[in-house]
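A single protein chain has been omitted from the complex, and every remaining protein chain is retained in its original position.
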């Protein structure tokens, strides 16, 4: 049994991470920490996850005594110092924030000054389907953002032929985090849908980092659902391609990618670590359409993080994941 | 007072049409008909609309005796014969179906053999903002589909410069009509979102008809809301344009088009005849992004139809509409 | 035209109040004030209401110069001083808070020390259906709470025979106000329902005040809807009664109460000032079941307030209300 701590277990992604670790047959959840919820039992805050532990204040030494690895689910900026402290104490870390996903230059352009740039070299981008081998050998993995996860899985098989891409992405509200704001108020969201950050969302940094030079538009929308994310991708290719073959080649053996004959709904993957994809060519235009659905808290956050952790610890990649 | 009948008042669009006519200061609702709901009081089926009339079987002579004009809210195919019968009896007609929106050729390619092609010549496409004068002089107006309404209002100011367009459209379930199917079952829709008819939706015919030659992708999505439709449009232009100026020029005086400084939500226009639009240029790509929100049952159907009727009857265009 | 100010137009109830006054044929909306939203245009915050005024800081003299009457939509406690200031300047006031609904004793037991107890004598409880004459002659009316409105309308016809009552009430989230909290976060509410304040909700004070001695249980529940409130009432009567006759007698002539043959849904009254009621006797137990549905923001708040104001100003009771 590998001993695992979850740092930031009061937020949506960290809370699910704790739940997945708790049920995992080869992992032992030894500590959960929280910033504002320290002192509260996790299963009082999230009854359905049934993690019977009291959340603690974060203390690097205390965590290091009890854990061999950690999931860190702090907001960007707050994560870097914690990750650094845990790495200094020898823990393998999967960080769910943006802090170690991209180059220092891209990070500082979209976010803020980086607080632990010296760790960027060892950090591996945690999208298993495209960086599996590097993840398996890594001590620090940066789990991708929810939007990039869906978009990158949709676009990866087309990386050599795509020249112009529109990603119209739609996410449930849990992606906005647990903070109560005007944006997350039920009355703002119910019976509503809207685009946001249309002049440039920070997740764009990851897309640029992973896809390189490409004319890509990325527009997020907020949906009146709690969990789920759909990336609708519109791709102009520089040449005719056999879309079905490209996706089959890329994902035919992937345990968490499903190729579907019809456009996926986010319900199809709810509470699972799956990405369900439908790719087709629009007859009228020849444009390639790819629809990728994930659960933003699972494959888009905590599930992906445990998938990474499984690899890092030498466990079967799918263990403990639905 | 102009006497108006609503044909097909049991469906969502027709029911709202009846309600708008009922409250309209210059219109008198003299008859409501329904196919499967004949004999039922309208306000038993739609209490909040409070139309205190019993729905009747359709009878062209009976309707013609009591009405000078009619809204016809039948499914495509079923509408044409009814429209023909009413036109033969001299009524002005706004038809909410697809039967008179496009050329015979386009219609028969996307729908079925046309049952009253001889009326196509007199039919005017009822998007007021682009066909106002023709509507004012028409006896038969074809109210646009909900998807085309939002997409065309978003794209109209860019018609001379757009060379490549992606319309990612999202609609509430009332757009699928009142029929109970697997698709409209609450459990299918709740906590879900998915694209559908990605190989070609019939509303495409209207877009082609109105926009002419243009590389355009149109993809509808179903949202877990009852009313509301958002068209997110991604436009590549052949030259740099002053987007703000183009939209201000096109819509500055339009009573039912609102130009907004931020992306609109469908809640912003719920239960109104408004189309709320935000247009901007994405810095990273130069692509023009246009977001147009409507209430699919109002500006996308019954509200638009009454706006048309107001013009056809020489009434103020905004009368009786919110 | 009567000149009306709306104080607290940034909250849900005040915002709707401003919209209703704005469209009202005999009222002129001359000022809207807000506490935290002063300086913002009302139609930027609530586009669909289309009130084209900038919200101001509250200033009693400034308001009094421009208005003959006011709706005050402040939280309890904050309302009393404002109401007092406006009454001192001669304005007729409808207050939507709890501050003037009940006796000082009841108020101070459930809320806090009263800041303007000297006004309690002139305040009239604003449930039109039970206090119509007093409202018509009043200068200060306390619009009822949303829960009591539905419960009292359900129970009023049974007031002489009921000996034991359970009110299981269910409300949409707008009833909790615009403040962003853990309770109103979309993710807390979606796909959820729960009772709250089961040991005693403050609205109980109103029920006791209006119904007098009665064994009554009142339990609120929060629903995943934005607007709408249903009170399911279970009444043991001291004798057999003709329920249908009692309700017909009480409400047969009421313009805003609908008696329905089947249990009402809150959709039936959405965005209207109606209360829709179904009363029946359960065969197995003889218990009287009454279901009363309202829109909590209309009949449960702003619509009721304008109904009161109409009476106070000598206007037709239904004017400007749907």
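Order as written gives the chain letters A, B and C; numbering starts at 1 within each chain.
Definition applied: a residue touches a chain if its C-beta (ideal position, glycine included) is under 8 Å from a C-beta of that chain, and two chains touch if they have at least 3 such contacts.
Just so you know, these numbers come straight off a predicted model, no measurement behind them.
The residue from C:23, C:41 or C:221 that touches the chain not shown here is C:221. Hidden from this view is one chain, which touches chain B at 12, 173-174, 178, 180-182, 184-191, 224-226. Listed here are the chain C residues that touch the chain not shown: 164, 166, 168, 170, 172, 188, 190-196, 198-200, 204, 215-217, 219, 221, 223-228, 230, 232, 234, 236, 263-267, 270, 278, 280, 282-285, 287, 289, 291, 293. Remark: the residues of chain A touching the chain excluded from display are 47-48, 50, 190-191, 258, 260, 264, 267-272, 274, 276.
Everything below uses one rule, namely that only the chains that are shown with their structure count from here on.
Taking the mean of each chain's C-alpha atoms as its centre, the chain lying closest to the overall protein C-alpha centroid is B. Centroid distances from chain B, each centroid being the mean of CA atoms, peak for A.
Centroids built from CA atoms put chain B at 39 Å from chain A. If you average the CA atoms of chain B and of chain C, the two centres end up 36 Å from each other. For chain B, the set of residues touching two or more other chains reads 190-191, 264, 267, 270.
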